[in-house]
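Of the protein chains in this complex, one is absent; all others appear in place.
All chains are identified by letter, namely A and B, in their written order; residue positions are counted from 1 within each chain.
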Amino acid sequence: MNSNKKLLGAVVQNLLLVIYAIFALFPLIWMVILTFKPDTQMYTTTFVFDPTLDNYKEVLFNSDYISYMIDSLIVSGGAVIVSVVAGVPAAYALARYNFPKKEDIAFQILSFKFAPEILVVLPLFMIFQKLRIYDTHFGLIWVYQLISMPLLIWVVRGYFEDISVEIEHAAQVDGYTWYQIFFKMLIPLIKPGLVSSALLAFIFAWNSFTFPLILAGTNVQPITVAITKFLGTDSAHYGQLAVAATVSALPAIIFALCIQKHLVRGLSFGAVKG
Amino acid sequence: MSRIQLENVTKKFGKVTALDGITLDIKDKEFFVLFGPAGAGKTTILNCIAGIQIPEEGVVKFDGEVMNLVDAAHRDTAMVFENYALYPQMTVYDNMASPLRSNLYKKDEEYIKNKIQEIAEMMKMDYLLQRLPSQLSNGQKQRVAMGRALVRSPRVYLMDEPLAHLDAKLRNAMRTELKEIQANFGTTSIYVTHDFMEAMSLGDRIAIVNEGHIVQIGTGDEIYYMPCNEFVAQLMGDPEINIIGGTLTKTAGGYTYTMNAGGKAYELPADADLFAKFDEASLEKIEMGMRPQHLKYSFEPKEGYLKCSVYSYESIGNKSVIVAEMGELQLRMIAPNGLSVKIDQDVYVDMKLEHAMFFNADTKEYVARYNEAEIKSFAKRED
Partner (left out) sequence: MKEQNKNSTAVNELNVVPFKTRMRPYLIVAPALLITIGIMIPFIMSIYYSLTSYSFRLPNYSFVGLKNWIAILSSGAFWKAVWVTLRYAFFSTAFEMLLGMGVAMLLNNLNNRFSKILRVALIFPLMVAPITATIIWQLMLNNSVGIVEKFLNIFGVYNFPWAAGASTAMMTVVMIDVWVNTSFCMLLVLAGLQSLPKSPFESAKIDGGSPWFNFRNLTLPMLKPSLYIALLFRLMAALQEYAIIFGLTKGGPGDTLMNLSLTSYQTGFQFQKFGFALPYILVLWVFINMVAKQIVKRQRAAQKQAAGLEE
């Protein structure tokens, strides 16, 4: 009787998972299918059609798509690099040292993530023009810090806090300099948290729509803004639109697959570590 | 090899004063023990010597050279941490090799391999060398922490309760090994423990630390036989010393000691030096300290013995402790195993007064003891 109950439980659980998986993954699968569908068969067929690579050819070679992707890569990748270089030391300081208003500063940094983007963007629009960083990669990378740095600092700080300070003391007594300790001992220990929050930082930067919409124009066009171009034209080339959408999700997916080992471990908060 | 001196070292953490005017002079090649209850400041002393923490006031000297401004890496010390502080991502081998791979204390890989093998064999952990710290038990981690210190040949070894998590057999074995290593290499060692037997057997000299102050410094015998106050007397010795309150009355022939509990009066055996001290101190209220092994008992009434009742009978290994109660006073005594003793049974206790020591009842400070001169001479180590 008990084993039947267990079996039923397992079946139900698997079933529920399947239902959610359909909801979550079907749109993606369908998009990929659409990329191979020629425009002529767009309205007339659903799943059975003659696949073609024309859509890919059009988007990747005959349009500016690649340059949009490069813009996105530069701006998002640059933002993450800056966030890591400036954020990891800041996370260390917030974890180890005790200075006045420490928790307030930590909260302030975290709160940048929630600041309504519109709020930031309206005055920044004018400031950027005055400083001549409107529509530049540099300007966007700087603004993106608002969304890429906070979670990174928050997660990495948690990791530093979990490393007992005595390990640093032991390394000092062993004869290592502070820099050697930081890079050779501490960084490896925070790796899971660092790479998973870097992934999330990259995703937030890559997906950002509001900032490039208002703070960039024709020179820098990340893919999120540019994709609307594929919409509004005369006759919607749905196949091409599908290609644009699918390929735009690829960098983040590749990044995630590379670090999937660390992904789940890296984002556990306040739980057992090692 | 170094002579370590601390002069008037004070260390504060915010409002808390961890160390208050600590002065220590540890001789070169000495095995020096810091002993005291938890929270006394022993670890802080080690940290100040290692350079991990810098005192607010006072000087730390190695061989006369002021080390306050020298950072921990350059002080050439090796430390065993109470919480092991092993590097989690490195194998046991790499953990132990770590100090010998830093720029300051570098040795070649051949030397490292041999040294680690030697130490690992001695500590019976050569089969653990490729494991990660997360795969070790507490006792194993502790041995690795010690091993990491022992591969070095520093100016001073600093050890913070390094044997606390080992089982008794291994602990004894390690104690002997440590003493041997230290004697062979002649490295100054400073050792923290709260196990008094370890302190007595390992230390050339012991410093009792309490609440950030040094209470007494001396050899194990000095501290055991002539503790400077009741606190120290109670720390050393298991089972704990018996403190019996009473009054001293000077008589024609000498002194009489009358117990507070029960009012029994004892005529104190003659000891000229002792009585001279009593004259000098001219105290009335006194507390007598008797170690449990110096009490006699009998289950049959005997003349001159105190009548008490058994409060408890506990076996502590190869002997047992009887706690006898008389009113509010409890007396601990040593007894053999295997006795059939009933709680509240009558027991008669007598004291071998010629081993007693005396404390000022108000200040709790040591006044005098029997055979003081004799004990002083044999307790003093040769310099």
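Simple rule for what comes next: contacts are C-beta pairs under 8 Å (C-beta built on N, C-alpha and C of every residue); 3 or more make two chains touch, one makes a residue touch a chain.
Because the structure is predicted, anything quoted here is derived from the model rather than measured.
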### Residue among B:V16, B:A38, B:L69 or B:A252 touching the omitted chain
B:L69
### Task
Could you list which residues of chain A touch the chain missing from the display?
10, 13-14, 16-17, 20-21, 23-25, 27-28, 30-31, 34, 42-43, 46, 82, 85-87, 89-90, 92-94, 96-97, 99, 103, 105, 107-120, 122-124, 126-127, 142-143, 145-146, 149, 151, 153-154, 158, 178, 203, 206-210, 214, 223-224, 227-228, 231, 238, 241-242, 245, 248-249, 252-253, 256-257, 260, 263-273
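Operating definition for what follows: only the chains that are shown with their structure count from here on.
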### Message
Averaging over Cα atoms per chain, report the distance between chain A and chain B in Å.
### Response
58
### Task
Could you please specify the touching residues of chain A with respect to chain B in the complex?
164, 166-167, 169-177, 180, 185, 188-189, 274
### Query
If you look only at chain B, which of its residues touch chain A in the complex?
47, 50-52, 71-75, 77-79, 81, 83, 85-89, 98-99, 102-105, 134, 148
